[in-house]
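Of the protein chains in this complex, one is absent; all others appear in place.
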Amino acid sequence: MDLEYTADEHAFRDAVRDFVQAELPQDIASRVRDHRRLSRDDHVIWQDILARKGWLTGHWPSRFGGLDWTPVQCHVFDEETAAAGAPRLIPFGLNMVAPVLMAFGSPWQQAHYLGRIRQNLDWWCQGYSEPGSGSDLASLKMSAVREGDHYVVTGQKTWTTYAQHADMIFCLVRTAQGPRRQEGISFLLIDMHSAGITVRPIILLDGEHEVNEVFFDAVRVPVENLVGEEGRGWTYAKYLLGHERTNIAGVGASKREVRALRELAAQLQFDGRRLAEHAPVARRIAEIEIDLLALEMTVLRVLSAREQAPGPEASILKLRGTEIQQAISELAMDMAGQYALPFVPEAFAAGSEACGVGPVALAPLAARYLNLRKVSIYGGSNEIQRNIIAQTILGL
Amino acid sequence: MDLEYTADEHAFRDAVRDFVQAELPQDIASRVRDHRRLSRDDHVIWQDILARKGWLTGHWPSRFGGLDWTPVQCHVFDEETAAAGAPRLIPFGLNMVAPVLMAFGSPWQQAHYLGRIRQNLDWWCQGYSEPGSGSDLASLKMSAVREGDHYVVTGQKTWTTYAQHADMIFCLVRTAQGPRRQEGISFLLIDMHSAGITVRPIILLDGEHEVNEVFFDAVRVPVENLVGEEGRGWTYAKYLLGHERTNIAGVGASKREVRALRELAAQLQFDGRRLAEHAPVARRIAEIEIDLLALEMTVLRVLSAREQAPGPEASILKLRGTEIQQAISELAMDMAGQYALPFVPEAFAAGSEACGVGPVALAPLAARYLNLRKVSIYGGSNEIQRNIIAQTILGL
Amino acid sequence: MDFTLTEEQSLLGDAIDRFNARTQDSVSRRRRLESEAGRLRTMWHEVAALGLAGLLVPEADGGSGAGMAEVMVMMQAAGRGLMVEPLVATAVVGATLLVADTDVSRRTRLLARLVAGDLLLALAHAEPQASASMQQVLTEARCQGDEYVLQGAKSLVLHGGEADLLLVSARTAGSPQDLEGVSLFLLDPAHPGVVKRDYATLDGHRACELALDEVRVPASAMLGRAGTAAALIEHALDRGSAALCAEAVGVMETLLAQTTEYLRTREQFGQAIGRFQVLQHKAVDMLVQLEQSRSMAYLASLRADAAHREDGAREVSAARVSIARSARAFAQSAIQLHGGIGMTDELPASHYARRLSLLEFWLGTREQHLERYMHLKQPDRVAAS
Partner (left out) sequence: MDFTLTEEQSLLGDAIDRFNARTQDSVSRRRRLESEAGRLRTMWHEVAALGLAGLLVPEADGGSGAGMAEVMVMMQAAGRGLMVEPLVATAVVGATLLVADTDVSRRTRLLARLVAGDLLLALAHAEPQASASMQQVLTEARCQGDEYVLQGAKSLVLHGGEADLLLVSARTAGSPQDLEGVSLFLLDPAHPGVVKRDYATLDGHRACELALDEVRVPASAMLGRAGTAAALIEHALDRGSAALCAEAVGVMETLLAQTTEYLRTREQFGQAIGRFQVLQHKAVDMLVQLEQSRSMAYLASLRADAAHREDGAREVSAARVSIARSARAFAQSAIQLHGGIGMTDELPASHYARRLSLLEFWLGTREQHLERYMHLKQPDRVAAS
């Protein structure tokens, strides 16, 4: 038992820190830190930088061009890049479709798609949810009918994050009707530039455009884009959930946000003193910080405990991770006080210090609070996570 | 709409306050305020005083010897007596069996038992729960078999509050087996001094003896002690729940407890200042006080809205009332700090200022915190209350 | 003690509900908000025709002569319909101030316009500097001959952009935290030296920032006696707070109905999601929050109606704090129970949740009201006595 980082891990941390300091464009970092909107380019530029270094896929096995990073290295990488204000990596290709392709993809799929992901050539998105399916994923209806060496896909996906930017989408589609709904589902890779695909934005309650509806009208997909066997898509989807290497707890980003809270509290005045000296605020920051420390230790414990990906423990990390993200955003909004109210869309854009009302750092905080309501809903709502834990860990 | 008390209500408040000040024995009041154990006599003496004045049953209809107090008068009476440190009235006779007898009792039962309750001659207890029945009351098993003009009662009740003091118990018993469990239940009044009754104490986790198991071994009960019709006991029990005039929210007592918190905070020192000036404590007191104010307004709203007893709204009052009681006890324990730890049973008894460890007011606070865990369990757990509200008010 | 509404009061609520059913929907709301004052003003005439603009104006002045009970009824209905009209700014806070004007001819003239829906008002009192006290005034009004020169800045002036007349607090004597020395000025927003920055707020209303740079007004622009406006402003703000409390209750009413309806109809795993006990209990907690808020809205309204007394102020702040806490949890649950769809701008429920989430920052934040509650002396008996 030893909770200190090894010398190697320290060296790795230094290397990451130095690289990020040298290479991360400062305009992107400041947009991230100030909660401004990021463009498609902001993400692509940063991921290109990492791809050139080989670090975009450092967590991949070397046989697929990765660097075999240990879980602790992954954590350190996440922590250092988040601390510096790097955009989060878009996970759909890197951490979601990739593990599925590594396990079940054809040699061609592996060579072609994994290669392009590694080089950051495709922006992927995820086609799971459909209108009405929600947490009950297996009720999906989008159909794929085999015609010669194509599938003809018709139907609709929804809540598709960044579909407006995407080149590729991986979809669960129904290739057969059966008594068990989980059977007859297949896993298909679809070019977003195909004829017949329409993307319609869904605007969230903070005015943000992150998610979309995606309509498929007789879209023709070559059969070589079927992953694994027809009808086994549900198995692959479950495998994906279990092997998602996404930093589900978001510790690195939350640590950055807590530091931002401290800085804000040190800048803002309340009754002529620094807000940081206002006992209720100081205490809430301390309690969030302590919660985050406990979460971080739990992440490290889960990561160190096994070489392979966490099972139901991931649900614990997701629960606490999202609760803490929401608590941070709630405190931030409270610290904004009356300046939580103004909604000046230009203030969310880059380099717009002049447009805001009140201290510039406060402009996005209430919108962010509202936006972060999503984290306890998507990716399996927190109620679903608790159901999973009750069943699989507690045996209830 | 007018939230001011009327002149009559003010006069009533003054009358209650004057009476209590003159008549409530100070030793009893100080035991109540200091959370010391009360003896049977403490309760009986105070209830005798009220009975002589006619106020023990002021809330009863005049045709049964009451004073037809309005709901607001009941609230004022509760508030003033609680504020002065009067023991709570033992509700089992006054507020639980009495409404059932008024509605369904025979003329003899009304004359005999209601008369004795009004004069404070019998201490009643409640025989509902059985081992294993818990929230699922209808699963009760205690049997009553008719033999001539007696029922022979055999079985067990549990969680019987103050059975050790009681002269009478009202019981739900099974007089028939049927497909619907609710059928075949009867409502029986049993003399606790009957042959065949054994009372066994259950000690709670704070060391307190409040509840008991009561064993019935072929206890003979005269048939005139059957309330209403055989097999309709479930109906009477539900009527009782709906007409319980107990101050279910406990506003008066909680107001006394919040004042006690304030006094404690003004006495205790922390870092050389009064604890009342310690921002986190001051804030918690304020927030509890505000919650209690909201509850009080809700009680008054529910009471004023109808002449008859509250329906499912009672569940809301019970929920919030118990949550606030528990929050007060939690803060009190926290204020005790390290002196939450000592457990000196003598310090719980009357006039034992010398025995405690640390400031005398702190001695019972942790035990009280533990004891008050019960309020979200008994009388229909708070989970059951939420089920009731979901079904009856929200229609879910 | 009596919590029942009179028949007249009930009818008022019904009338507003009907009006809202006809006029309030997401599209028209957005259009009114995004447009310049013109469209808003058309609607405001209709609102005035319902008697709402002059609700608090004495009958002798052409108003309804109503009190805070009626304001509560109005604001609950406004909340139910998610009205974006400047009821609080003009009909509650503004009207309370104008009614107190001691310049009789001006009072008569302005109240007539107010009642007719021809006068939108805004109180410019809060300032950019965060403070525990809602009574801090840094803006100065220097007396120069028979003029005053206003210098300072005001923040979050509710519906200040549309206002025909601003009511500006400024200090004619004393230091920033003093109650003495605060005066109130009537100010034309087009007056030289007044710079407005008008903007939308996240909860679907509008506000402005106000910079006052050497703004010269005649001494007659003052409302009431010099240096004595603090109590009047506090009273007007408390009435505004009580109105917000009632509005929150109305918002919760609609939002709870929308949420339970969704729970009853949305199916997952082969059953209505309202069958899941955890979701049921969350909805129950929403109901409890609503009922506690309703109680506190009553209290706030009645206390803000009486002559302004210290325990009244304390209880109004208690109500704001209580409702702010309930509203926060309530809105979170409403969104969570709706799932993804609850996050979208398309669903009316999300607009209600947004308003409910932000309400606590208007006219004194929760933090300010809690501090105020704690610092006001507790009267001998707290509640309703």
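Here are some notes:
So that you can tell them apart, the chains are marked A, B and C in the order they are listed, and the count of residues begins at 1 in each.
Keep in mind that, in the parts below, a residue touches a chain if its C-beta (ideal position, glycine included) is under 8 Å from a C-beta of that chain, and two chains touch if they have at least 3 such contacts.
Predicted, not measured: the structure shown is a model, and the values here were computed from it.
Per the touch definition above, the residue from B:Gly178, B:Gly207, B:Pro222 or B:Gly395 contacting the chain not shown is B:Gly207.
Note on the undisplayed chain: of the listed residues A:Leu114, A:Val227 or A:Ile316, the one touching it is A:Ile316. Considering the full assembly, B:Ser129 is the residue among B:Asn95, B:Ser129 or B:Asn225 that touches the omitted chain. Across A:Ser30, A:Gln267 or A:Ser304, the residue that sits in touch with the chain not pictured is A:Ser304.
Touch with the hidden chain on the side of chain B covers residues 129, 132, 134-136, 139, 158-159, 202-207, 211, 268-272, 275, 280, 330, 334, 337-344, 357-358, 366-367, 369-370, 373-374, 376-378, 381-383, 386.
Seen across the whole complex, the unshown chain contacts chain A at 1-6, 9, 13, 72, 255, 282-283, 286-287, 289-291, 293-298, 300-301, 304-305, 313, 316, 319-320, 383, 386-387, 389-390, 393-396.
For chain C, the list of residues touching the undisplayed chain reads 276-278, 281.
Heads up, the rule we're going with is that only the chains that are shown with their structure count from here on.
Centroid analysis (C-alpha atoms only) places B farthest from chain A. Taking each chain's centre as the mean of its C-alpha atoms, chain A lies 39 Å from chain C.
Here the CA centre of chain A is 53 Å from the CA centre of chain B.
Shared contact sites, meaning residues of chain C that touch two or more other chains, fall at 279. The multi-chain contact residues of chain A, meaning those touching 2 or more other chains, are 280.
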